[in-house]
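Omission of a single protein chain aside, the complex is shown with its protein chains in their original locations.
Here is subunit A:
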């Protein structure tokens, strides 16, 4: 797919949604991953989990549908779909750690070549650390997909040989969806699956991590 423009947020979300199997139990992280919900096929049977204690969460609530007792993990008012279930926090996280969630989609500061994820703390001296459910999701879901831009605002790549930010979890990431490429983390390193608006040679040149080309 090289030669096309890089992807916008909605296109990235659509790409992730396409790879979520029908009927999967899925947790979408706060921020960019939340957008994936808008691109799931109606009738796909995908059930969204929110760590504050709900399965079969519906879309964002607006107007009269806003209920202060019904929110997602980002504290955004949401709705419930038929077949929804509520449970307490210990059960909600037992679901994650116990390997019952099929997929989680998380944001990232950095992902290493081995699939280490850093997404909770910059480690900066004045930063207030806040982890939430990120570590539980990263170690618990059967598949961990990361959705992020390939390059930070300063141009530095987020896919790196080793994370320099504090880790969320080691060796947990399965796939990386970015605006310029999708990559798979394999036992043999990072394999580029799709390219958007960049050639394999240019991507390899801009990253300091070893890649192999699976986009052909």
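Criterion: contacts are C-beta pairs under 8 Å (C-beta built on N, C-alpha and C of every residue); 3 or more make two chains touch, one makes a residue touch a chain; residues count from 1.
Here is the rule we use: contacts and distances are computed from a predicted model.
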Among "(2Fe-2S)-binding protein", "Transcriptional regulator, GntR family", "Thiamine transport system permease protein ThiP" or "3-oxoadipate CoA-transferase subunit A", UniProt-listed name of the chain not shown: "3-oxoadipate CoA-transferase subunit A"
Residue among A:7, A:146, A:167 or A:180 touching the omitted chain: A:167
Residue among A:34, A:52 or A:112 that touches the chain left out of view: A:52
Which residue of A:70, A:147 or A:160 touches the chain not shown here: A:70
Absent-chain interface as seen on subunit A, which is shown: 50-54, 67-71, 75, 80, 86-90, 92-94, 96-97, 121, 126, 128-136, 139-140, 166-170
